[in-house]
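Structure, as structure tokens:
Removed from the display is one protein chain of the complex; every other protein chain stays in position.
Per-chain numbering from 1; labels A, B, C and D assigned in written order.
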Amino acid sequence: MGFEFNGKTYETDDDGYLINLDDWNQDVANFIAQNEGIEMTEAHWEVVNFLRDYYAEYKIAPMIKILIKEMKKMFGPEKGSNAYLYQLYPAGPALQACKIAGLPKPTGCV
Amino acid sequence: MAKTPKPEELSKIDYKLPEKGWMDTPVEFKEGMYCHGARPQYLETVDFPNPRQWSSKKDEDWKLPENWKEIVLNGMKERLEKYRSFRLFMDICVRCGACADKCQFFLGTGDPKNMPVLRAELIRSVYKRYFTASGKMLGKLAGGRELTLDVLKEWWYYFYQCSECRRCSVFCPYGIDQAEITMIGREILNLLGLNTDWIAGPVANSYMRGNHLGLEPHTIKSNFDFMAEDIEEVTGIKVEPTFNRKGAEILFVAPSGDFFGDPGTYTCMGYLMLFHELGLDYTWSTYASEGGNFGSFTSMEMGKRLNYKIYAEAKRLGVKWILGGECGHMWRVVNQYMDTWNGPADFLEVPVSPITGTRFENAKSTKMVHIAEFTADLIKHGKLKLDPSRNDHLKVTFHDSCNTARGMGILDEPRYILKNVLNHFYEMPEETIREKTFCCGSGSGLNAAENMELRLRGGFPRANAVKYVHQKYGVNMLTNICAIDRAALPTLMNYWVPGVDVAGVHELVANALVMKGEKERTQDLRLEPLPEKVGAENV
Amino acid sequence: DGIDKDNLEVSQFLPEPGALVAGKWAMVVDVRKFKTEDDYKRVINACNSIHNIPDFGEPKDEIKWIWTDTFEHAFPDEYEQKYMPASLERMPFVLMCNHCDNPPCVRVCPTKATFKRADGIVMQDEHRCIGCRFCMAACPYGSRSFNWRDPRPFIKKENPDYPTRTKGVVEKCTFCVERLAEGLMPACVEASNGAMIFGDLTDPNSEVRKALSSNYTIRRKAELGTGPNIYYIIGGTDNA
Amino acid sequence: MLEKALTGSRRYWTWVLFLLAVIGVGFIFYLRQFSYGLGITGMSRDVSWGLYIGQFTFLVGVAASAVMLVIPYYLHNYKKFSKIVILGEFLAVSAVTMCMLFIFIDMGQPTRVLNVILHPTPNSIMFWDATVLSGYLLLNIVIGWTTLGAERKGFPPPAWVKTLTFISIPWAISIHTVTAFLYAGLPGREYWLSAIMAARFLASAFAAGPALLIILAMIVRKVSKFDPGKEAIQQVGKIVAYAMAANVFFLGLEVFTAFYSNIPGEKYAFDYLYFGLQGHGKLIPLMWISGILAVVSLALLIYPGTRRIEKILAVASVAVFVSLWIDKGFGLIIGGFIPDPFGKVTEYWPTVPEALIVLGVWAIGALVLTILYKVAISVREETADVPKVTELDGIAEAELATIK
Partner (left out) sequence: MGALFSFVVVILLILVAYVGVAAAGLQSIFGIVIPYVAVLTFIVGVVYRVIKWGRSPVPFPIATTGGQQKSLPWIKQAKLDNPSSTTGVIGRMVLEVLLFRSLFRNTKSELRDGKLGYGSAKWLWVAAIAFHWSFWIVLLRHIRLFATPVPSFVNVLENLDGFLQIGVPRLFLTGVILLLAVTYLLLRRFYVPQVRYISLASDYFPLFLIMAIASTGILMRYFFRVDIVGVKELTMGLVSFNPVIPAGVGTIFYIHVFLVSTLFIYFPFSKLMHMGGVFLSPTRNLANNSRMVRHANPWNYPVKVHTYDEYEEEFREKMINAGIPIESTVLPEEFEEEFKEKVEDAGTPVREEE
């Protein structure tokens, strides 16, 4: 599977997650977000950027509670909640935000 | 991803059978009922055959090798010679039908090929045709059929709609175990690279990184640090788990899902708090950081390759014995395969609880103790100070995981623990618990997202029983001793029985555990206020 | 072979040539003619020896086809007569099945093991009898006996021509159907030297009819509506 | 559901084993009877029915308890019987089972029992009795089992069960009527030849059956977590009171008719049973005990103040039960045979083997009842609104062991 964007073909898995992490850039992220029905705002980017930073270090998306806690630390208590994240990413931060951030979907007993 | 119908629609299950016979009814791949095909890199990682980019949709080219039929038949032949179970189960089924409505996937889908007898017949028909005199001569009359691509795809579709839960086996007069047939069926499919992505990924992760989520050592450490912070917030006590520590008395192995996903992390916090309170000389391992054995969803050989790490690590670290966490298939593997595969573990000692002195005779060969046995023993000897009222806001029921129930028989230990750590315990109807328990619907590698409808349907009988106690007694917490349960049941509950949460047994143990030097608790492990404290504030 | 059970019953109504037949069998017992104890014994023994009646030597187990008892017991309801001849009071009466017109025993039998023939004889099929003893409760004459135990060891001398019975079945007097079929009178009648008259009630010229029309007779418990067919000529004291 | 009877506490198994032992003894003596013949009993040519048929007669009455619950519950929608009604139905099953067994052991040729079916004889009341009894057995098994099964599944019982329940009401009346007709239709048995025989049967049945049910309900409440309901038990007590009153009244009618008419045949049996006849009177003490218990229990039951006290209700129920057991189990049958058709008195008293066989059959009945009640109680405990705390029977027992 995959998608075409700006004349380039991007390979994805069956659920639309980028296969090659290097393919990612902000434009691609915007494109994926659009398909998900999300208009990327500053708040959205905060999450995506955190995810990418975390991934760079740990090779996996963070646990949701780490995400929440870190968001709280970095951007204030009003942003450190599950509700806030769901407001940004209605299909769930783990699924939707990771997809936009170009990370692979965590697979397993989670 | 397929849209999942509403519960009201999904629960209208049509058990009407097709007019035509099952051999004449070709398999139909329904969206939401099957998983993606395995990605090539996962197969490559473990040197599995036929790695390629492919789609598991029925109509697409599955990119099989030219001689796929020969591979399948040879694979069958080899396994007929290696497993008495396989040959016997192929031979002696009388099709009495007792197993038919025992399978949660049949009950939830109404698809006749999910009746265990018919699921077995999918491969038995090929066995008859190619391996028995009657089938070779009489063909369909003797129940035989040609192995075609359609048949192969049917295998793939249905062998990945079976959670290997063994419920059918309990009711079968000859003990025919569909799980065994499914496992061998999957082995054969794997000879052609026909795995699911959800299984192949965790297998590759487990192989390379020691756990199925692919958590690297520092990630594990970081997650634990994070959990330790939460524990400190709740109790004021700092737990200090060690990793890969040589010379520890005990190696603790838990399902890695507990290091990562809620509500498993609360269970993991439970372990940490319990061990800290006991002052247990134990260590975690980042190398053997997975209890669950995703290889066993693939092939016996892969199971063995992954399982290897536990004993190897125990030996390397020089521990005396191994303690295992709350996990389902991990324990089926420990109970039925580990010693045979990778034993004898003569470098370990027969497990003795350092706290109570109890010698775990039942684990004297594997040297591996289930944490429910361990904790039940502690409670029995009065070694834990428990305040069950801290769980008073919970009305709890217990879900026996298929693996621990029917592949081991650990039934009363968790119940004994629960009885001691909480005040409101309610059993689900007896046809749905203990050895007759229903699977969560997502076991044996079915816990993916793309097959959500299958999982919800397969989980329907379990959810139904939960709903019964939920409505009757107000049950709001479904406990279990399995990481797949903790991953799968929240989804299932949200869908079928909103208002019921999911927890591992040791989360509730830790909630009730009165620790030395702890501060007055106002929160449970989920950082939610304890009920009586709220009440006290209101007064 | 080829005869099923229903036909077997019918066959009993098809007389052999030379058999004694009747519209309705009946018996008149002329009590006056029984003079000595021997007269009774002869009659009873004739029956007992032919029919393989066992002698248990204990009244509890007793099998009785034909026997004697006092007037008081034979006719318990008549006994209010306190001033009857003393001789009659002590006199033994020959008792047996009354082969009733309307037999309660047949009415109550749950298996048709006891049945009434067209010629009036009440029969007992010991092979069909389940031993429920309902007939014994129903019979107001005490004419039926039950084999409380295996009778065979208690038969003094077995008559090979007549079947023995097994434990657990009811049996009774049959008016010697087997002898009638051969043209013989019932054994007791034959042995009674004329004290017992046997014949066809429907035949106005029969011996029994003659005896009945020339003597006053009584029957046991006729008021119960059973229609007993044993008539007793009692007579006066001079008969003793 | 039967598997519920295969698991239970130590107390349950002790009880079951005890019953099995009694059954075993009874069976051994039955084998003896089977090979020797019914001569092993106290029965004779003159008293040709005895304790066996007496027990049968009494138990037909016990089987009635069900209908006394079914009528209020199903016809009058008396909800308080919702829990106890199954106990009545299963008691009926057990009682009818015993009835059939008593008939069976009373047979001279038990191996020919099927002759009753193979040669159906509608003119015999015995034939009808076999029919109504088997029918009643079937009805109660099916109704009870299906209701319970549905309850366990969490579904309402199928509609046809209600139809069967309605059929079971007249059917229950029929088993008593037909059983009474066994005796009441025989010429020359004056003691039995009474128009109110069936009515007496019904009255005593509706007293003895529910009385036993009260006792059983109290036991069930004591040994399990299943409570049939205090009010239900009280209500059954009221039923027993009325039925017992009718029963004593009917007995009075018989006594009046016999003695005021002064017909000897009508009086003899009463004479024998209560005062002795021709110098015989083995049953006199028993019959007077029965009579006294009847009067005392009636007094206790009629007065609401005493009836409402559960202990007194229990005592009165036992008294009713014993009184009627003597009356039906001994007096009625033996009285019918004494004096015999010759006006003679031949006395009857059960022999030891006979008594042990009777005990064996009662034990079978008790076993059937135990099993059925075990199933019912287990299902009820499982589906109860107040659940069992935990399913840790095994552990509880093991814990007990360690304490010891």
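Some points to look at:
Quick note on the criterion: a residue touches a chain if its C-beta (ideal position, glycine included) is under 8 Å from a C-beta of that chain, and two chains touch if they have at least 3 such contacts.
Fair warning: this is a prediction, and the values are worked out from it, not measured in the lab.
Within the whole complex, touches from the chain that is not shown fall on B, D. When the full complex is taken into account, the listed residue touching the unshown chain is B:81, out of B:60, B:81, B:150 or B:387.
Note on the undisplayed chain: of the listed residues B:362, B:389 or B:494, the one touching it is B:362.
Contact with the chain that does not appear here is found for just one residue of B:143, B:193 or B:490, B:143. If you put the hidden chain back, the residue from B:247, B:498 or B:517 that touches it is B:247. If you put the hidden chain back, the residue from B:250, B:384 or B:405 that touches it is B:405. Across B:71, B:312 or B:355, the residue that sits in touch with the chain not pictured is B:312. The missing chain lies against chain B, touching residues 7-8, 11-13, 15-18, 21-22, 47, 80-85, 87-88, 91-98, 100-102, 107, 112, 115, 117-118, 121, 132-134, 141-143, 166, 169-177, 180, 207-210, 216-218, 221-222, 240, 242-247, 286-287, 300-301, 304-305, 308-309, 312-313, 316, 334-337, 339-341, 343-344, 358, 361-366, 368, 373, 376-377, 380, 405-413, 416, 429, 431-432, 434-436, 460-461, 464-465, 467-468. By the touch criterion stated above, the residues of chain D touching the omitted chain are 1-3, 109, 111-114, 118, 149-150, 152-155, 393-395, 397-399, 401-402.
Criterion: only the chains that are shown with their structure count from here on.
Interface comparison, A-B versus B-D: the higher number of contacting C-beta pairs is recorded for A-B. Chain centres here are Cα averages; for chain A and chain B they lie 28 Å apart. The centroid of the Cα atoms in chain C and the matching centroid in chain D are 40 Å apart.
The part of chain B that touches chain D in the complex is made up of residues 412, 415-416, 419, 425-427, 429-430, 468, 472-473.
The touching residues of chain B, when paired with chain A in their complex, are 1, 36, 39, 55, 197-198, 201-202, 205, 212-216, 218-219, 222-223, 226, 230, 255-257, 260-262, 264-265, 292, 447-450, 483-484, 486-488.
Looking at the complex, you find that chain C touches chain D at residues 59-62, 64, 69, 72-74, 76-77, 79-80, 104, 107-113, 128-134, 136-142, 145-150, 166-170, 221, 224-226.
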